[in-house]
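A single protein chain has been omitted; all remaining protein chains appear in their positions.
Labels for the chains are A and B, by order of writing; each one numbers its residues from 1.
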Amino acid sequence: MKDPLLNISKIDMVFPTPKGDFTALKEVDLKINKGEFISLIGHSGCGKSTVLNVVAGLYQATKGGVLLNGREVNQPGPERAVVFQNHSLLPWLTAYENVELAVKQVFAKSKSAAEMKEWIEYNLKLVHMDHAMHKRPDEISGGMKQRVGIARALAMQPEVLLMDEPFGALDALTRAHMQDSLMEIQDELNNTVIMITHDVDEAVLLSDRIVMMTNGPAATIGEILDVKLERPRDRLALAEDPLYNQYRSAVLTFLYEKQRKVEEIGSAAKADVKSSEKKQAESA
Amino acid sequence: MSSLIAQLITRKNAPVVKAQLPTFLVNFLHAVLLPTIGILVFLLFWSVAANNIDTSLGKFPDPAAVAAQVGNLYDEHMESRAKEQAFYERQEKRNAARMAKDPNYVAKIRAYTGKETFVDQIFTSLITVMSGFLLAAVIAIPLGIAIGLSKALNTACNPIIQIFKPVSPLAWLPLVTMVVSALYVSDEPMFAKSFVVSMITVTLCCLWPMVINTSVGVASLNSDWVNVSRVLRLPALKHVQKIVLPASVPAIFTGMRLSLGIAWMVLIAAEMLAQNPGLGKFVWDEFQNGSSQSLSRIMTAVIVIGLIGFALDRTMLQLQRVLSWDKTTQVR
Partner (left out) sequence: MIKTTIKKAMKSICATAVVFSSTITFTASAELGYPEKEELKFGFIKLTDMAPIAVAYENGYFEDEGLYVTIEAQANWKVLLDGVIDGRLDGAHMLAGQPIAATIGYGTKAEIITPFSMDLNGNAITVSNDVWQQMKPNIPKMSDGRPVHPIKADALKPVVDKYINEGKPFNMGMVFPVSTHNYELRYWLAAGGIHPGYYAPHKGDTSGKIDAQALLSVTPPPQMPATLEAGTIYGYCVGEPWNQQAVFKGIGVPVVTDYEIWKDNPEKVFGITKEFSEKYPNTTIRLTRALIRAAIWLDENNNENRKEAVKILSQSNYVGADYDVIANSMTGTFEYEKGDKRSVPDFNVFFRYNATYPYYSDAIWYLTQMRRWGQIAEPKSDTWYHDVAKKVYRPDIYMKAVESLIEEKIVPASEFSSLTGVDGYRAPQTHFIDNIVYDGKKPNDYINKFSIGLKADEKI
């Protein structure tokens, strides 16, 4: 078997706190092949983001390590571009300039000014933002901001694209649009992606594999679900697809039966989660 | 009309009136009429109070006396300009006469030596406050960024900043005066010593709010932006230039606005104390003169100082709005 592109090798993550050490992750082990789309799903506080941050190099694992193409990751870099939950565009720069900042940094030596311009515009076009590329973040909607954030990450031509709940803050409709866009882009570029999500439908729709995490502390990978749905996927068609629903209920079963949150009491738990899911969608 | 105004003023009835009046009219009333009423009430109160306060220099100046002084001060200014003209003409003649006698003489035009008028003093104060302010910005912003970026530097500098921050720059004034006298020695000084002293005093008082605000702004940098910078592996200098500096602009401006306000107040006091040219000296001189005009001239200066302070603040606010990405800054 060929070597995986990304090898997350038995990482532990321990945070020192005033009350003593807190073990967030315990022996998280995952191998990801080139072109794979992986979702990380789990209850909030389970350490999904910590895994992502370790891969991004923003955190340093306490034990174990991350290998990208066989080389150890020990600092952040553009080959592991991150799409942050809150778009994190620089508000004083236009959409174009936000992408430009990344492009200039990554391709300073390999692209001419004209090529860079073309590349920036190409990426903005990819996310359907070419019409508003000279607008500032405060002049565009939340979904548009997230598109620009994705364009910025894609423009770095990363080996792995890391997405931290990229659509978590968007309303349901926008989110669906964004998911479709992301699938389109993925068809074209075939990137390697790790995406964190709360949303079971999103995970099933987008992923090749769904990595389900146990609750913290000392969270680790509980189950991995291979999603063998044909691509391109169509959300309307899939709604009726028994396989799709099977995957969906598998994830739900993991989340709400095997890894039920301790605070949630009795039968109210399911309704609670559902309503909070709904609330999140509405509030975004 | 008056009942209408009364209705406008009382919040309870406002919605009713709004329903009856077109929006632009309501806006107009709010933007123009209410402040006008406020000013009129103040003027009335002032007139009444002024006529009931007797000082050893006569009655306290009322608005009419101040208005008259504005005219007087302007006339004095124009008179002085005419004198200045004559001064230069005389000087040219004198220089010509001397050159006729002594061909080697290189004539030099000397600046007018007459008194500084009220208008001159306004400009002197403005130039002083702006120079001191800019000097402070040049020092404080890099320092604030450094302190904001480095926890160690912050911990090291914090006690010093906290100790010097509450010190009135006026307490520094004697020290500044002596140090400037000792160190700023030159036969043909570019700036007058008094200007340097006032300017440094202004700088000292602008420094701390700017350092503190800048460092707080930098320290509370959105962690996502820092992560963006880390993912892009921006070099330190570029990180400061592209991320830290623009991100801190709102905080820096808040500090600048705050310090300019303080600086203006302090400068006037410093000018009074050190007899350095400017509006403060004008006020002090008039107080010393103790003439029957003095109080109204001082009152005029007080109002002008207030107007200028207000204008400075608004200018900073406009500047902030244009230059800062954070458009949510409140008008206060």
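As a working rule, a contact is a pair of C-beta atoms (placed from the backbone, for glycine too) under 8 Å apart; a residue touches a chain by one contact, two chains touch by 3 or more.
Since this is a predicted model, take the numbers as computed values, not measurements.
Asker: List the shown chains that the missing chain touches in the full complex.
Answerer: Taking every chain of the complex into account, the missing one touches B.
Asker: Using the definition of touch stated at the top, determine which of B:36, B:51, B:155 or B:181 touches the missing chain.
Answerer: B:181
Asker: One chain isn't shown here. Among B:84, B:285 or B:313, which residue touches it?
Answerer: That would be B:285, which touches the missing chain.
Asker: Would you write out the residues of subunit B that touch the absent chain, in ascending order?
Answerer: 56-57, 90-91, 94, 98, 108, 110-111, 113, 115-116, 181, 193-194, 274-275, 284-294, 297
By definition in this document, only the chains that are shown with their structure count from here on.
Asker: What is the distance, in whole Å, between the centres of subunit A and subunit B, each centre taken as the mean of its C-alpha atoms?
Answerer: 52
Asker: Within their complex, state which residues of subunit A touch subunit B.
Answerer: Subunit A residues touching subunit B: 56-58, 75-78, 80-82, 84, 86, 88, 90-93, 101-102, 105-106, 136, 138, 156.
Asker: Could you pull out which subunit B residues touch subunit A in their complex?
Answerer: Where subunit B meets subunit A, its residues are 222, 224-225, 227-228, 230-234, 242-243, 246-247, 249, 325-327.
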